[in-house]
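One chain of protein is taken out of this complex; the other chains stay put.
Letters A and B name the chains as they come in the text, with residue numbers starting at 1 for each one.
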Amino acid sequence: MIETPTHTTEPIVTGSSVLGVQCVDGVVLACDTLASYGSLARFQRITRLHQPAPGVVIAGGGEYSDLQQLFRITDNIFRQEFCQEDGYELSPRALHSYLARVLYGRRSRMDPLYNSLAVAGKGRFLGCIDLYGTAFESEAVATGIGALLALPLIRKQWHAALAMDEGVRLLEECLRVLYYRDCRALRSVQVAKVSDSGEVLISEPYELSNLQWKVAQAAEEV
Amino acid sequence: MSRSHEATIPPARGFSSSSGGGLKTSTPASLELLYAAAAASDPFEGIASAMSFTKHLLMHNCDVWTPDWYNPTQDPQLGTTIMAVEYDGGVVLAADSRTSTGTYVANRVSDKITAVAPPYIYCARSGSAADTQMLADTVRRYVTALALETQRPATVRTAAALFRELIYQNKSRLTAGVICAGWDPLNGGQVYSITLGGTLVRQPFSIGGSGSTYIYGYCDASYRKGMNREACIAFCQQAASLAMARDGSSGGVLRMVCIEESGAQRLLFTEDQLPRGWQG
């Protein structure tokens, strides 16, 4: 009997959108800390941000076990780099390309890693990869439902002189919208800042503030 | 997903596994004899004939009545309530004792808390009984070999990572949700949750199995950080009994294992020893 693999079409433990924006002094990534099990908000304090080396951060959504595998793969790459001691380091762009090959390779084997990733790095690098291995660089990225709900908001407010702190506020605003409108989003979020020089700051999980529910009164039925 | 290769006649062998490992059954003696006789002639005969019988029914659309629990193509499932809680210096694991084949209770006193590296690492199993028994046996083998090779006990994290690796690499074949918990000198009491697809997450407490869905609210509301052993046991009793009361696939008795530096201790609670919630 032929066994049809179903895990390729049915992710089990999933993360939702990740967002990223390029700023004048670095790059900002943001996502919530939820890994859902179907509609169950199963793991509420997991991290979907990963720093495999100084000056690089990966954020991912989709199947969480595959994301953990990808994090292990990148850790291995940088461990090999560490052992090499040749004075060269893998650039964020090289890592982005490498991950795109990994994802593309898996989809070509009809066994995709069910993830969408955003890669941020020093030198103002921001790239995006989906589960087919489609990869591109952009000044603003958002995956999953965030591509529909958040990306227009980022694009609208983005300007070339955007500072990282402004970028954080912009992404927070997007996460707020996602919390309102994405059934798989959570109020607890994490933000990563990667400065031009490669300084990385990943926040502890924190709760979104300034949520706006006043509209509820207006919606009251008379 | 096809599972017919897993087919067994209910109540089949190996529904429960003892803490010592191996296959220890709690099937009635008469059935055991029946099986022994069947196995003596051809170990696969019984399975094959039951299989073909059901297939025959399905394929020819025979109008033959069979009880709904008599469905040999269905895997014995640990439709389950399992949980584990960390406390300062140790962990508590808890599990109900129902193993079902469809709606038939194949084993009402099964032991879903299996030793991985006794007395310090145990796992609580949910999903397919066969799959999780195999997993627990495999991880136990790995961990034992590792302990001999490194001349030190394996860490809880290592045992959990082995479960993760096996489930992750075989995710389209296995139906297994495992909570791996234990104590080691490096990190104290730890609870790791390994879900269906092979996601591994450490949690201060974890609940699993079909019954767990009914008690997420209760657990989130009543879990407190820094509970001691007794408080953890009470928490497990309350949470698990609520799940067993509402989940048709959970029931029987409540088994627990407490693990700390001094070793592991097994606890058993029957229905009359458990708290009862509102019924209606």
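A few notes on this one:
Heads up, the rule we're going with is that a residue touches a chain if its C-beta (ideal position, glycine included) is under 8 Å from a C-beta of that chain, and two chains touch if they have at least 3 such contacts.
In this text, contacts and distances are computed from a predicted model.
Only one chain is not pictured, and the protein name UniProt records for it, out of "DIS3-like exonuclease 1", "GPI transamidase component PIG-T", "Proteasome subunit alpha type" or "VPS9 domain-containing protein", is "Proteasome subunit alpha type". From the options B:T80, B:S128, B:T155 or B:T195, the residue with contact to the chain not on display is B:T155. Only one of the listed residues, A:F82, A:F136, A:Y180 or A:Y206, touches the absent chain: A:F82.
Along chain B, the points of touch with the absent chain fall at residues 142, 146, 149-152, 154-155, 157-158, 160-162, 164-165, 185-186.
Against the chain not shown here, chain A presents residues 72, 76, 79-80, 82-83, 85.
Note that only the chains that are shown with their structure count from here on.
Those residues of chain B that touch chain A in the complex are listed here as 1-2, 4-5, 164, 168, 171-173, 193, 195-201, 203, 213, 216.
Residues 1, 3-7, 11-13, 35, 37, 40, 42-43, 46, 63-66, 68-69 of chain A are the ones that touch chain B when the two sit in their complex.
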